[in-house]
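Below is one structure, written out as structure tokens; comments come after it.
Note that this complex is displayed minus one protein chain, with the remaining chains in position.
Chain IDs A, B and C follow the sequence of writing; residue 1 opens each chain.
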Amino acid sequence: MNTLKIAIIGGGSSYTPELVEGLIERIEELPVSELALVDVEAGREKVEIIAALTQRMLARHGLERVTVSVHFALDDAIRGAQFVLTQLRVGQLPARAADERLGLKYRLIGQETTGVGGFAKALRTIPVMLDIARKVERLAPDAWIINFTNPAGIVTEAISRYTKAKIIGLCNVPISMHHMIANMLEAPFDAVRLRFAGLNHMVWVHQVMHSGRDVTAEVIDRLCDGATLTMNNIKEEPWPPAFLRAVGAIPCPYHRYFYQTQEMLAEEMAAAAERGTRAEQVMQVEKELFELYADPHLDSKPQQLSFRGGSFYSQVALELIRAIHNNLGTQLVVNTANRGAIHGLADDAVIETNCIVDAQGAHPLAFGRLPESMHALTQQVKAYERLTIEAAVHGDRRSALLALVTNPLVASAKIAGPLLEDVLQANSAYLPQFTL
Amino acid sequence: MNTLKIAIIGGGSSYTPELVEGLIERIEELPVSELALVDVEAGREKVEIIAALTQRMLARHGLERVTVSVHFALDDAIRGAQFVLTQLRVGQLPARAADERLGLKYRLIGQETTGVGGFAKALRTIPVMLDIARKVERLAPDAWIINFTNPAGIVTEAISRYTKAKIIGLCNVPISMHHMIANMLEAPFDAVRLRFAGLNHMVWVHQVMHSGRDVTAEVIDRLCDGATLTMNNIKEEPWPPAFLRAVGAIPCPYHRYFYQTQEMLAEEMAAAAERGTRAEQVMQVEKELFELYADPHLDSKPQQLSFRGGSFYSQVALELIRAIHNNLGTQLVVNTANRGAIHGLADDAVIETNCIVDAQGAHPLAFGRLPESMHALTQQVKAYERLTIEAAVHGDRRSALLALVTNPLVASAKIAGPLLEDVLQANSAYLPQFTL
Amino acid sequence: MNTLKIAIIGGGSSYTPELVEGLIERIEELPVSELALVDVEAGREKVEIIAALTQRMLARHGLERVTVSVHFALDDAIRGAQFVLTQLRVGQLPARAADERLGLKYRLIGQETTGVGGFAKALRTIPVMLDIARKVERLAPDAWIINFTNPAGIVTEAISRYTKAKIIGLCNVPISMHHMIANMLEAPFDAVRLRFAGLNHMVWVHQVMHSGRDVTAEVIDRLCDGATLTMNNIKEEPWPPAFLRAVGAIPCPYHRYFYQTQEMLAEEMAAAAERGTRAEQVMQVEKELFELYADPHLDSKPQQLSFRGGSFYSQVALELIRAIHNNLGTQLVVNTANRGAIHGLADDAVIETNCIVDAQGAHPLAFGRLPESMHALTQQVKAYERLTIEAAVHGDRRSALLALVTNPLVASAKIAGPLLEDVLQANSAYLPQFTL
Partner (left out) sequence: MNTLKIAIIGGGSSYTPELVEGLIERIEELPVSELALVDVEAGREKVEIIAALTQRMLARHGLERVTVSVHFALDDAIRGAQFVLTQLRVGQLPARAADERLGLKYRLIGQETTGVGGFAKALRTIPVMLDIARKVERLAPDAWIINFTNPAGIVTEAISRYTKAKIIGLCNVPISMHHMIANMLEAPFDAVRLRFAGLNHMVWVHQVMHSGRDVTAEVIDRLCDGATLTMNNIKEEPWPPAFLRAVGAIPCPYHRYFYQTQEMLAEEMAAAAERGTRAEQVMQVEKELFELYADPHLDSKPQQLSFRGGSFYSQVALELIRAIHNNLGTQLVVNTANRGAIHGLADDAVIETNCIVDAQGAHPLAFGRLPESMHALTQQVKAYERLTIEAAVHGDRRSALLALVTNPLVASAKIAGPLLEDVLQANSAYLPQFTL
């Protein structure tokens, strides 16, 4: 195994330069021989800009030996790959913006992972991901799919239940929380250990250890005193101290959608009116980023990428690949099948938690039962997720309707019906599995 | 065992005449020798009116041999009883009305069992019920507590987990649904069998059998065509047909609070503005009823009681007592500990489902796993219930806050704090377990 | 549905007259129009004797209107049937005798349901039963299979997991224990209620109620004082009192194989040497029975049948059919899928327990967790059963070997291998699913 080929599906993403930078830093441990960038024909311009930038970045470090190829079909890219990174966006940013506007039409959260937006995105994305995974099964059966594609938990579960491809899901929320908590404690990243358990974009930090000492209560106290823990794409709505102390754990930023729904909705509506929805803002950021990327003198990741939102993605992805490739047994927080780690969830339900990662994949640490209130929300959201997967895989309207009714951000029998028809109509180009 | 003594805690309730009527009808199989009516000192006038009416009703049927006693303390009433019926209301109707108004203040459902009202009522009621149960443990350890007191599921679970008293919880929702479905099918009550499983005031009919034939889909079709299934204290908000067909089961009327929250809230607000809240309306009905009851010529249950809302309570209570007293092994729908009947709930979680009832109590039929969307709601509501029980038993504010956050009708970290303080303040006379 | 057709697969069994007698007694509630007796060509003589006797028995009661047909193929018998009774014996008594002798060769219990004999019988029987069930699926999809064929628990589970046919398994052990305990208490059968939970031929009575009073401890005391509880085909090895009191429940007679293995083995060996194995003895009894049955003057069940061993089979079978046919909701002890009734067993694991039986089948009462020592044995035996089913259905030697190692009556890695080869060799005519 002297070659190491990584395929990047959605290679034209503005995040790719961050990944390339991370690869260059770890080239000793991850001796990549080929990067295969794959994108759709409609994204040809972008992926070619990225490919050229990647080559300039590699050249700057004397790594011309790394082949960079561009593909508009899957087969050649996947064949021979050891890792297949999926970071695609079906319908691209306009579809995301349409989801957000559709949510707001019903006075519902339209955000792209947890609300109506996440539901619509799952329906669009799962058929495409299944197609990729089935190609991986056939053309590169030993390869690992490293999935960033949102909603990452749902997509990873759909693939791991409906195909034989090996897949691990990733998100930058856990590592971002790790950095933020370490900063708050003024401690080095490695001196802080966190115990995560939950679902993607709905994960709690149950314990914070600083140099072996349990400092969870101290971190909660600081958060109660006004320290914030957020990410640059989610508004810093502070948590009521009594709530944080009652929960006794640290919610992730996305928990705000569930526990501060009205405030978040008001914020989304105001932002949409004033600055455009999140997707509409991102489109502007992306436009500017690609102008920079196209500059033939640029041969490193530009500073501006950090405003885009996906900080540390590169770090988690490459640490994961490093742990698998070198069979390290590293402890990482990823999305993988439960296998009993959290009580009350099916063995094949994908969760987000601390895992040991080695050449055989991710092995979750047993967590036990979540405290009552977290258990309740997790059951509810996982039920929504599984209904969404059934809907997306089988084109089943009945499951789709129940998914919306079960999603705590919709939860209305009256709205679910017309909302579902709107979602199906708006995305008809991407939903061959549904008969309209 | 030649005597059969029944104690009725909350004997001054306007429902008691219905119970007495049912007893008279079944006197052969339930040879009652004593009815001990218990109430609080503040309810002296009412309970004495009821006792006198009861005696007149008995006399009319030549049953003067049945002793009717009135008590303002528990011990004498409980001692020697085989059955202790609990149908009390701590704080009486004014407390219920205050709960409803408090809910509306926060634009939340204030209804007395599922919303904020149910939460406040549980906090008020559980300490009183624990006191009764501990007296039963000591003074009548073989007696069965038959609990009607709302929120019946929560109260029954609190008692069965925290005392050794034998208890079964009752509700008139299942029997009312049974009558309504039989009417809809133009079939005799006994020709129709229903399979219930869920929680109190959140129970589904999973299967309707008519003379051995599964007619569930037919009943759903009729409901979709506009037949209604409701109770006279809940507005007949029709279910969207697509929702009913997707669920594939028949929701109980109270499900509307969970799946049509906004519509129900709007209705509650309009009614409160126009006619007063439900409790305020009931106070008027009660006033009129007691005027009738006090008439020394009245010696039977007046027609007007049927407007009060608790139809069939008498039927379910007395069928239950009959099955226990005569060791019948009858199939009844009651509230009892799960013991594995519904997957994913603790053995000691109280559920509402078909049970075999004999002298040893209620034995639930195994149901298996609820379909995904019902499982999700059940997990959420049961978690709320258990947090509420912890709060009520231990006076624990942390559990109380998490209970409100977990209740899908509140579900807001921002509102839960001030709302909880309001509840505790308004009910301080009834909440010795909490330190204010 | 004015016709009621019952097909009896294995109609030439010596038990059939008992069944016919029971049908005649219940003809009002079970208005049978046709009895279709099916057997293999090799059993032609027997089944024709039975058919003629059946006709004489019916005639004696003026029931000539009931058609009695004889079949040597399944299709015509099954088509149009509402009930299909399976009481067949693949390889007939010689195969059973061979099993018993094979067991003894290895100094192991060879008994036809629990030991090596049960294993061999399961391998022989399951393919034949699958064939019947698939015919029922196709030709009489609404029919219920009522299975007596041993090992009844294993066979019922195999059919219910691997086909869509509706099946309930039956055994005369629970009803025999019921009769024996009622006799011991000098109480009428109906005044005694028993709570059974376990597996077929490994079931405990957890509670005995006499007229609503729990008399379990009293029954155990009597058993400790020397009262016996056995069946005429199992030796009355008394239970040590300390053991019975520690268990706190009443084991079934077959529990002796598990808890008194050495004593039972010694008994089996002595009997085999002196009187022949059980099958060899039964062959003699059968011979005599059929001589009686052939007598053209005989028109009722002869007394001698009661020595055959299957007492009360007719009662349980016909009460079950009556409950289903008339949608009664009767409480009966049958073998059906667990669905959570006993903790720690799969939903599709067939158990033996109290069920409510109506037109929709058998609904087990939730039992909860078995006490520790019973839980252990049940897990072990059920694992053996499931491995045996895998072996029988798929012809999988690996599962077969693990089944034997897991069976507590074998439990030896050294013996399992040669024993398995002997079983496969001896039964090769009946095991098309295995490649030798």
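Definition applied: contacts are C-beta pairs under 8 Å (C-beta built on N, C-alpha and C of every residue); 3 or more make two chains touch, one makes a residue touch a chain.
Please read these numbers as outputs of a predicted model, since none were measured by experiment.
Undergrad: Give me the visible chains that the unshown chain touches, in label order.
TA: A, C
Undergrad: In the full complex, which of A:Tyr293, A:Tyr313 or A:Phe367 touches the chain missing from this view?
TA: Within the whole complex, the residue contacting the unshown chain is A:Phe367.
Undergrad: Pick out which of C:Leu35, C:Ile78, C:Ile167 or C:Leu377 touches the chain that's been left out of the picture.
TA: C:Leu377
Undergrad: So which of C:Val247, C:Ala279, C:Val316 or C:Ala366 would be touching the chain we can't see?
TA: Hidden-chain contact among the options goes to C:Val247.
Undergrad: List the residues of chain C that touch the chain left out of this view.
TA: Those residues of chain C that touch the unshown chain are 239-240, 242-243, 245-247, 258-263, 344, 372-373, 375-377, 379-380, 382-384, 386-387, 397-399, 401-402, 405-406, 408, 411-414, 416-417.
Undergrad: Taking the full complex into account, what residues of chain A touch the chain not shown?
TA: Where chain A meets the chain not shown: residues 193, 207, 209, 211-214, 327, 329, 331, 338-343, 347, 356, 358-360, 363-369.
Please note the rule applied: only the chains that are shown with their structure count from here on.
Undergrad: Which chains lie in contact with each of chain A and chain B?
TA: none
Undergrad: Counting in whole Å, what is the centre-to-centre distance of chain B and chain C, each centre being its mean C-alpha position?
TA: 44
Undergrad: Specify, in ascending order, the residues of chain C that touch 2 or more different other chains.
TA: None at all.
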